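Next up is a structure, given as structure tokens.
The other protein chains are all here in position, but one chain of the complex has been omitted.
Up next is subunit A:
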Amino acid sequence: MSKTQSCVHIKKEWDIVGARQMGREKAKELGFGTVNQARIATAISELARNIYLYAGTGKISYEVVNDMNKLGLKIIASDDGPGIADISKSMEDGFSTSGGLGAGLPGVKRLMDDFDIESEEGKGTTITAIKWVRK
């Protein structure tokens, strides 16, 4: 179903820039418009920043998905960090454990089309988000 995978490791704050640059490039290649490119880059920025802030290190992977004649870009953010204690709470607008705006995760869900989050306390978090190319 899917092909061409690549990934960016997040270790320093500047890796966030690298991750979203890569995402923007991939989105451009797939034919996303500028608004969706900005959406994807922003979503990656949020996910990568979460990795940097909460887990310290992790990676962002990119996958081109081709499902039922639909073409899309899948972003997978994974880390071995502390995990999310309360997932439903983390998806609420305005909830933040770090004094931020608390718009990150719910924002990513709204920016992308498909969104899935898996997390286990003490084991890490994997977030998968897909944006489909509108024909």
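Note that in this section a residue touches a chain if its C-beta (ideal position, glycine included) is under 8 Å from a C-beta of that chain, and two chains touch if they have at least 3 such contacts; residues count from 1.
FYI, contacts and distances are computed from a predicted model.
Its record in UniProt calls the unshown chain "RsbT co-antagonist protein RsbR", which is the match among "Putative ABC transport system permease protein", "RsbT co-antagonist protein RsbR", "Protein FixA" or "Proteasome accessory factor C". Contact with the undisplayed chain is limited, among A:G58, A:G72 or A:G104, to A:G104. Touching residues on subunit A toward the chain that is not drawn are 13-14, 16-17, 20, 34-35, 37-39, 41-42, 45-46, 49, 93, 100-101, 103-104, 106-107, 110-111.
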